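As you look at this complex, bear in mind that one protein chain is not there, while each of the others sits in place.
And then chain A:
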Amino acid sequence: MTYLHNIGAYFLMIAEMFRKPTKWSVMKQLILKDIDDLIIGSLGIVAFIAFFVGGVVTIQTALNISNPLIPKYLVGFATRQSIVLEFAPTFISIIMAGKVGSFITSSIGTMRVTEQIDALEVMGINSLNYLVFPKFIALMLYPFVISIAMFLGILGGMAACVYGGFSSLEDYIIGIQTDFIPFHITYAFIKTVVFAFVLATIPSFHGYYMKGGALEVGKASTTSFVWTSVVIILLNYLLTQMLLS
């Protein structure tokens, strides 16, 4: 029952977020600040993780192909497929659910418990539009982050190949070009956009509707991370089945 109630409240929140827009001159600054906090601020960690996990994917693949009949370029191929299809869009999104998600929940939650949201409402400002809409817009740049993750993941694989001696650079480059299906990129970016929406809205929901004090802000961040991840994983399953099979 409370689940249904919360799901209903979540969709009402999304509808409310688009109503009564905040003055553009103010909104512009909010969006820029959120782009800085949510997108630019995540590039470092995303780049770091993508590069090294890309390398590990390559090493694992190479080590598990011991049969001499399997062509060497398969390492590059497998690395590309796993990074483009799953690692970059899904795995990075789970990490972002922790990083960006808990930031969103705790910052909005703190505004709730310190009555800053009430202060906005008293002034007649649509606080959902003021707080959540700029995050939603900022996260529309999320595919850009994921592109970087894809690129660096494949680059990391290349580095591991060459420096670890698992296959030659030529084989790897042939591998990452083998059987390229453009729709896979479309599929990955459809997922990315959906996950961006989830990343902006579910943590906002948990922050906005939280009750209590500072301790509950911490709890809300944890709950928000759990739910954001669960929803991403479920949507990932549904989208994959819908789009690829």
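FYI, a residue touches a chain if its C-beta (ideal position, glycine included) is under 8 Å from a C-beta of that chain, and two chains touch if they have at least 3 such contacts; residues count from 1.
Note that contacts and distances are computed from a predicted model.
K.L.:
Looking at UniProt, which of "ATP-binding cassette domain-containing protein", "MioC protein", "Thiamine pyrophosphate-dependent enzyme" or "NADH-quinone oxidoreductase subunit I" names the chain we cannot see?
P.N.:
The record for the missing subunit names the protein "ATP-binding cassette domain-containing protein".
K.L.:
Among A:32, A:63, A:119 or A:244, which residue is in contact with the omitted chain in the full complex?
P.N.:
Candidates A:32, A:63, A:119 or A:244; residue touching the omitted chain: A:119.
K.L.:
Of the residues A:7, A:26, A:169 or A:230, which one touches the chain left out of the display?
P.N.:
Answer from the full complex: A:26 touches the omitted chain.
K.L.:
Since one chain isn't shown, list which residues of chain A touch it in the complete complex.
P.N.:
Counting only chain A, the missing chain is touched by 22-23, 25-26, 33, 110-111, 114-116, 118-119, 121-125.
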